[in-house]
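To start, the structure itself, in structure tokens.
Omission of a single protein chain aside, the complex is shown with its protein chains in their original locations.
The letters A, B, C, D and E name the chains in turn, as written, and every chain counts its residues from 1.
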């Protein structure tokens, strides 16, 4: 047991927990004032239900003792935290890892909430989240970390494929089943509270240091490099997005800075423990530019991804994951993984990255689509028109976000 | 000196400091727009005055070197931080503990502010806080940690009895002296800003990992388990509260999720370092359900506990503290404390828990009631009717929370 | 490599990163609703551009391997992070320090934004920030840490001179070039959202523990003392400001508490690793009282420092830095630095402190003034009257902070 | 038909509404306004600088009524809104030529 | 000249605005109001305690028009704002003696 490592993993876990509220504010601020509480609730709900599911059977299926299960899914040996002791050699490190990864499990479905905003039944969401976690998140996680994809040599440091690409493509499947919001895309809805968006952005960036650098599962050199990468990629991507906007639309915006920061954080996530030097800046710049254009696709392609989960998380995650194929630098880390093309490697790593993402995309899209269809055919996934017009806060939660002024 | 432990205690202390603003937003968002600044001020005031009182004489009386004082109260040996060195063997650990515990001392009276909302004179609050800290918080803390109650074998890991039950029952004493808000309970006042409530909730949960897991005062296995318990109990209680609401009132609400999370955090606080496995989930579920009903008591019993300090902190703390009597699992921790009933223990632990809470309740209620009465008879504790109607922000602080729009 | 130290420096770095959004909210809440996004953008922009500049050449010039460069400026040996390895003995500590100090580099120009609020062209700010960082921040940092000022024996633990005095006097230079806001000082503008100010304050205080205690660059006794000092000075200064207000203006205000907390944090920054016992309380009390009066100077002297960067950061930083001359206590730390007057020292330390601040003030004021003049003569620094009247959010960023209600 | 416009203190709104309901009124339109008058405003102090707020929050009610009800409604409002302190507000009455209920297209007194 | 005041459902504002533009109206003043009427309000539940919200959000339009346009404008609004469900709102018309365009000082119909 090393107290520094324990301290680091625990702090990182707390920081990742904090990201889900952060995400809620980031999304909620962008939403209209009559749907913001539904957005917050979709996010907070994830940190209520997923932890329970995770310690019950999620963890053991996804990441249980490496010997367990097969290359596709774990077994039930560590179900209900069975046999995870805090005394002895391990000193609690395994349990700390369960908690740390539980935070990841919780925020992943929360990412999807941004796409389905303003029109999804909360009852459908309540079922979707735990089921999706088990049917989509858990197997993809297993494949990537210790399963058949990881074993082939693909890399995903803190969840580019397993989390962002996975949730991003699932978001697309969800909105294809859900359909468009009334009035979209002709009627637009500007963010109801940009300060709330920026509060969310600040919390997300802060927490993301735990997300990425904590994924070293030790306070060591790799954690430090992952930290530095998280710092630089977010900055570069935020800058890139703002510059594109400034040139293209005439204004550098807060929402652009925030979106770029998040895009950079997403893109560096898979790469954080494998790239070094100025690489995170390049990754950030590419992600910032690409995502800034990617969010405009939905209008052309006609899918109503309300708050751009596809454009930011799917695209950003994919960009970062593929760029590992160019930037991976094992020598710097003194570690054994394939070199990227810019560091003397062949295209093999890039192909493995493509394969890993491809596999995740196919599985995630197919199962998510099926799950949403099933929900649509049974309890229904979409609120009725009147609820949508009234606003989901009042219609589904009996609450109103703001009661200010003398008329409440 | 172990740098990992120092790092952990310092980070935890910073996280607990952050909880007082978090509590301020949690309460302030629930309040009306014309009283929100008074609420924030009552909370922030606690972190201005209590630290000074704590390092001056609070710490030494409550927790000074274990040899000092008697079973009821410490002595003045470490007053004004005398003789607390950072060099030598200890390496600053004692001083780190003083700081860490100082954060607890600051947030405890802040908890009470939610009950007295909307009608207490700020001048009375300004005196109440330091005096209450010394007359109520400090002795109860001493009894529980190292004093006569702790020595008998009762358990309170991070302050269920010493903090939540203590502040919760004091809140009741306060509102009995203060009286009801004008219009209560016929006129209701919905939260003026639910997003602010949720910001507070996010900060509270984040900080509570420091509160509970930091209470191990080391980055060790017990800290890890306390961390995991804090994660699971909050999730389970939030879920339980939301489910009860959904079934009972027809809507799952954000305020319900937030209240449940806080209730779960309160309930696991005393138990965090003593229970394991699925126990935190059970504790959370019980706390969520019980507190969800307990907040309705005030309307029946007729005490105006504005933001449910009694229903959440007193009841939640008591529930968690008593459940230790069932769930305590010393074997898992490899430590020496009594077993809970479900782990082969007798009812002795449960009785000790009841006794410890009983003692804290009697002392806290009696002294708080007396102190408030004294204040009422001297400087007065209640604002006048016009101030209450105007709103405390303007009447007491000369400030207005929001100046938006063209009319300011 | 010590994992506890790495963990501590990384967490501290994340906490300092979080401070820039915190500062944005602190300032943004005080601003009017039509300029809040410009304020947030000025702050967030700093964490987009400065990290890139810092790792490119800032770090190596300011703090590169101590052997490099001369007493006035570093050389380019570590430009673009060259040769900073994470393997081997160092284990990433150097890189962690680069990241940690990068956060400081980012927040320093952000401090200035409060002064230039409501009227500065964003294009000018976009150029000002990186240029100022290289021409002012980097050399002053070098002088103070390892350069000619530091070598003479002056002390600046976490950036009182290098950051707060430096940014504070630069803010004065900026507003002298920029001129007054239309209507100032006759028309006042109360804070548009005090809760946002308090959110910023909470984040700032939380992050400042990383700022100050992290500056020990190890989880050791000095870090603990710096932590405790950060706790006590902020509390004492907040208390002092509130008491002055209460006596002078008849009301204790939230903005007063927040301002006092920040003033105390500023003042303890240079002293945090050098003073002990009750000294931070004295430093806080002095800073709280002095800054509470200092913010009123601008009206008399006629410079429009919109959100009191001079009154709080310049004055607070100077007060803290000079008080080191009285309170420095090397014996307590078992370290080699000059004693303060109250600890048996001569006036030498005080004189060195005065000299160090004097040098920083002269350089910072002169170069900043020149840079602003240059910008004014070329691209212009001030928005036109119509943009100022419209509000900078819409005029410069094409965004509006709040779209609530049915009219958006 | 007449339009009655009343400016009242915000915390009196509930009482006024009840009085109007008691008087048989079935529809009211209210809005938040700010009033300047004898009542005066207040001063706020931020970092020692004073800001004068001249406009006091008020609530404005608009009620269309049939001619014969005007007097009773005006007195109902006045009584419910009165505290006797400065700033209780005003009620004024003007003529309405036409009123339409949008849902049905009805007009005149039936539309009220 | 006449002042047309219309209380409509908020989400109908865009349609009403388009209808008015189509009818040749070049100026409108709108504000957020709350309405009490047959439509009723709603209940919110916080921590199990019910709060009754009687006033429903509405938008109020004020348009000054020349006498001859009144009828066509009133019907344009009524048609655009109609959903057929309770709460669609009201339109009322009153006389205006004088109107001034501040920018130019013009008055009468030219100032509209």
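Note that contacts are C-beta pairs under 8 Å (C-beta built on N, C-alpha and C of every residue); 3 or more make two chains touch, one makes a residue touch a chain.
What you see is a predicted model, and the numbers here were worked out from it, not measured in a lab.
For the chain excluded from display, the touched partners among the shown chains of the whole complex are A, B, C, D, E. Across the entire complex, the residue among D:13, D:74, D:99 or D:112 in touch with the chain not shown is D:74.
Within the complete assembly, E:100 is the residue of E:22, E:66, E:86 or E:100 that touches the hidden chain. Across B:299, B:347, B:366 or B:407, the residue that sits in touch with the chain not pictured is B:407. With the whole complex as reference, residues 405-407 of chain B touch the missing chain.
Remark: the residues of chain A touching the chain excluded from display are 188-191, 245, 248-251, 253, 255-256, 259, 292, 295-296, 299, 308. Although one chain is not displayed, chain E still touches it through residues 1, 3, 17, 26-31, 62, 64, 94-103, 105, 111.
Rule of thumb we're sticking to: only the chains that are shown with their structure count from here on.
Annotation of chain C and chain E: jointly contacted by A, B, D, touch as defined at the top.
Two copies of one chain, chain D and chain E, form a contact in which under half of the residue numbers belong to both partners.
Taking each chain's centre as the mean of its CA atoms, D is the chain most distant from chain A. Centre-to-centre separation of chain A and chain D, using mean CA positions: 51 Å.
Taking the mean of the C-alpha atoms as each chain's centre, chain D and chain E sit 18 Å apart. In chain A, the residues that touch at least two other chains are 2-5, 7-8, 11, 15, 193, 199, 203, 398-400, 402, 405, 407-408.
Shared contact sites, meaning residues of chain E that touch two or more other chains, fall at 11, 31-32, 34, 44-46, 55.
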